[in-house]
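Submitted below is the structure of interest, expressed as structure tokens.
Here the complex is missing one protein chain, while the rest keep their positions.
Coming up: subunit A.
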Amino acid sequence: MSKIEEVKALVEAGKSKKIAAAVQEALDAGDKAQDILDAMVASMSVVGDKFSAGEIFVPEMLIAAKSMSKGVEVLKPVMAGDTSNSLGTCIMGTVAGDLHDIGKNLVVMMLESAGFDMVDLGVDVAAEKFVQAVKDNDNVVLVACSGLLTTTMPALKEAVQTVKAAFPDMKVIVGGAPVTPEYAAEIGADGYAPDAGSAAVKAKELVA
């Protein structure tokens, strides 16, 4: 197995303790940082697909994402200043009135693993704060809004519509237990994803 294949397998298996050394070994063996990163992104894509298909569960996805994150740490100094691999910046948060963050945190990890630079605004995020974050950050290509309570669905709608009013061309993706594709379309979101795995796939589609 080549070093790069080994990195790929370690990410998919969620071997976070071994990944840093494996990435370093791949670099030492002459593999390009970009190729190693691409391999890890491909691994996470497989992980996301398996999760969406019910073949693996949240803990396995979380551990895989954490492993990739540790691998990326090794690559960062090598790739410093190189933004060619980035899919752009994504602003993400749980909408106003809602503190639920487990799903949102998973989506942040999966989108990061897919190649987005993530700006996590946290929970209870007012609509205007999403807009401000788009203004404050470079190369924002996507806004992701999450909500778990049905009582905060109006806040989700407000967040989407406020972002769209300020930046009509900005892509917005939404998700959370009570959100349906129909509701997402009704409130003017460009995309909807039922889980963290498919959120990464949908997000990439939206900015392609």
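Note that contacts are C-beta pairs under 8 Å (C-beta built on N, C-alpha and C of every residue); 3 or more make two chains touch, one makes a residue touch a chain; residues count from 1.
Please note the rule applied: contacts and distances are computed from a predicted model.
The complex includes a chain that is not drawn, and of the options "Chemotaxis phosphatase CheX-like domain-containing protein", "Anti-sigma factor antagonist", "Uroporphyrinogen decarboxylase (URO-D) domain-containing protein" or "Phosphate transport system permease protein PstA" the UniProt name matching it is "Uroporphyrinogen decarboxylase (URO-D) domain-containing protein". Among the residues A:Glu12, A:Asp98 or A:Glu158, only A:Asp98 touches the chain that is left out of the figure.
The hidden chain makes contact, of the residues A:Gly30, A:Gly54 or A:Pro168, with A:Gly54.
Which of A:Ala20, A:Val46 or A:Ile63 touches the hidden chain is settled by the complete complex: it is A:Ile63. Think of the hidden chain as still there; on subunit A it touches residues 54, 56-60, 62-63, 97-102, 105, 123-124, 148-154, 178, 180, 182.
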